[in-house]
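Only a single protein chain was left out; the remaining protein chains are all shown in position.
The first chain written gets the first letter, and so on, giving A and B; residue counts start at 1 in each chain.
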Amino acid sequence: MQQRPTLTEIDINRDLLRPTLATPMWFYGLMMFLFLIVAGALGAFAWAINHGTGVYGLNRPVMWGFLLVNFVFWVGISHAGVMLSAILRLANAEWRRPATRAAEVLTVFALGTAALHPLFHLGRPWRIYWSMPPGYDFGRGIWPDIRSPFVWDPTAISTYLTSTALFVGLLLIPDIAVLRDRSSGMMQRVYSMMSLGWRGNTRQWKLQIIAGFLLSALILPVFVSVHSIVSWDFAVQIAVEGWNATIFAPYFVIGAVHSGVAGVITVLALLRWLFKWENYIRDDHFDALARLLIVVAVGWFYFFVIEFMMGFYPNEEPELSLRNLQLTEWPFNAAFIVFALTAFFIPVPLWLFRKVRRNVALMFWTTVMVNIGMWLERFLIIVPSLMRKQVLTFNWGSYNPSPIELILVGGSFAMVFLGVLTFVKFFPIIPLADAKEGAIMATEIRVGKVMVPAAYREE
Amino acid sequence: MAGRSIMGLFKEVDEAVEAADKLIENGMDDFEVLTGSPYPEGAFGEKVANHRLYVWPLVGAALGFSIAILVTAGTQLAYPVVTGGKPILALPPMFIIAYEGTMLGAILSTIIGVIFESRLPRAKMGLYDPRITEGYIGLVVVAPDGEEERVDALFKAANAADVKLEPLSA
Partner (left out) sequence: MHNGGPHGHHVDLLVRTSAEVNDEVLGWTMRTSPKYWLLVFALAGVTVLGFIGFIIKAGNDGLDSHLPWGYLAAGLAFVLTTSLSAPLVAIAPRLAKAHWSRPISRIAEIWSVSGLLVLLVMIPLLVSLPSADDRNTMWFYNKIAEGWPPGAPHLYIALTLIFLFINGMGLLWASAIPDFATAREDASGWRRVWYARLSLGWVGTKRQWRALRAGLGVLGAFYFMFLVFAHTVVSFDFSQSLVPGQRDSILPTWQALGGIQSALALVILSAFVIRAAGGFKDYIGVNQIWSMAKLMLASSLLWMYFWWSGFIVLWYGKTPLQQNLLQLMWFGPYRTIFIMTLIMSFAVPLLILMWNGARKSILGPTIVAVSILTGAFFDKIRIYVSSYSIEDVNAHTLDYVPAGVTPESADIMMLMGVVSGAVLLFALAVKFIPVISLWETREGMLLQEIRPLKKLPLKVLAKPE
């Protein structure tokens, strides 16, 4: 059993504010590098606006390709972020402490990035406001058709984005107060303003704690609805056989949780390496997260099997031709094998071993693997289904991603990481208040000759 | 009776607890504890802070739901085109948007509620010390008129690192 370090508030401030108050030089280099990639992607987008959406590899009948796959992928990542922080908060799990804010911040930036993707598909992206309530085209009396899932989708995503961003901001207040007390000059004035005059009295702390629980409970139902609505973009239409399945909503949600929890573990591993936070992001945190991930992965796999089996069950030609394409035709068969191995069959058996769960490098690589698999999963759902959309074979089509799409997909990854790093530059990514509370609440119970780690629990 | 606020700053938690005990003994149980960590309420024997936060999400939810129903019904009636053989006022899609509206209303008003019930934002912070976010504990109490000295002595007897008196307002 590993001895847990005792940390004072001074230690916690010094360690967790290091990236903010004493930013290392390599940090700026990394940010510059990511910024260049993002700039390249913006250039590609500008090119697409200038030349029209014909620069993408989309064509009949595959009108949704890599960009839509990437959209679903990032919405997925954003999902598990908050679900992790909310569920663990509600369950009062001690090991949530270092993971919550990283999960929420990943959510905000992943969701923001995802929200850009529908924009890529618009010939006139500046008219995106037509789909949202404040921007309806009042002048011409044209109103959105709320019977379309494409109106449900921006409503849900904007609700979720607003809620999580504000949630993160609200729970940041006490940590910003710490920064206010430790910084100087202009940043001190900015932090002062953002901390709203926080003093840390009993009432303020009490409401912070309640806010954490209450807002978690309120955001969870939103989180579930968002990926469900994304799935209904696909599932409610009857034209594409592979999509018209009632299981889609929970199947997408649990898939999102699978990829998102994996994403959070990836980020935590990176943070631990970059900022040497071994005392905060401990091996037992990885252990607990990995055990959660086993449960999620098995649950997801159950949904996957049911969904996949249901393709064969009616024994009808259109569905069978789709499954045939997914399973036997190059390159989809290769994608399918890689997907099955990386999303489930390699990582999950590995996580059954305690040694693997407590090995940060292995956890990093297995969770990266899961997300490769989950990206391919979305690809296999979206693109082959469209290729076999029509009943008649002469209407079948194919799809090749264009370089512009590849650049945009790559850029989206750089964008999310850049966002997270920017946050890390200005705010603590591990909640100081949570770490300090954990230090106060940690204690031990003597059982015979051993001291068993324990925690005070408020009920 | 106005009285002036006075703050004792303690390096150790036990010193602060001892000082808080003394304040209660002297009939000044209405003190404020400033900490850099969320101690569970009552750890210093302080009074419970009451709040009405639970009303906020309910009000917000009701408001959000109503607005969403109005917007969805209004836009459909204003531009009545039948799509997919569905009724103009189709309840399931309206419900989906109303659901998001309800949750958004509840969350926004909860966030405002938390800030309001925390009595934030405040332009003047009152007695404070940056060392509080480093683990020091601040005890703030409104000393009855003319008793500042006694409170000051009480804090110092409990080994306060510092005692601050609210400046007299001009």
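The criterion applied here is as follows: a residue touches a chain if its C-beta (ideal position, glycine included) is under 8 Å from a C-beta of that chain, and two chains touch if they have at least 3 such contacts.
As the structure is a prediction and not an experimental result, all values here were calculated from the model.
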Touch with the omitted chain, as defined above, among A:8, A:395 or A:443: A:443
Full-complex contact with the absent chain, from B:13, B:112 or B:165: B:13
Residue of A:142, A:193 or A:306 touching the missing chain in the full complex: A:306
Given A:187, A:224, A:338 or A:368, the one touching the chain that is not displayed: A:224
Chain B residues that touch the omitted chain in the full complex: 13-14, 17, 20, 39-45, 48, 54, 84-86, 92, 96
Residues in chain A touching the chain absent from view: 1, 90, 94, 221, 224, 228, 232, 235-238, 244-250, 284, 298, 302-303, 306-307, 309-310, 312-315, 440-441, 443-445, 447, 452-459
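In this text, only the chains that are shown with their structure count from here on.
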Distance between the centres, which are taken as Cα means, of chain B and chain A, whole angstrom: 30
Chain A residues touching chain B - in the complex, by the definition given at the top: 8-10, 13, 133, 136, 141-148, 151-152, 155-156, 159, 162-163, 166-167, 170, 173-174, 177-178, 181-182, 196-211, 214-215, 218-219, 221-222, 225, 229, 433, 436-437, 439-441, 456, 458
Chain B residues within the chain A interface of the complex: 32-41, 46, 49, 51, 53-54, 57, 71-72, 75-76, 78-79, 81, 83-84, 86, 90, 93-94, 96-97, 99-101, 103-104, 106-108, 110-111, 114-115, 117-126, 128, 130, 132-135, 138, 140
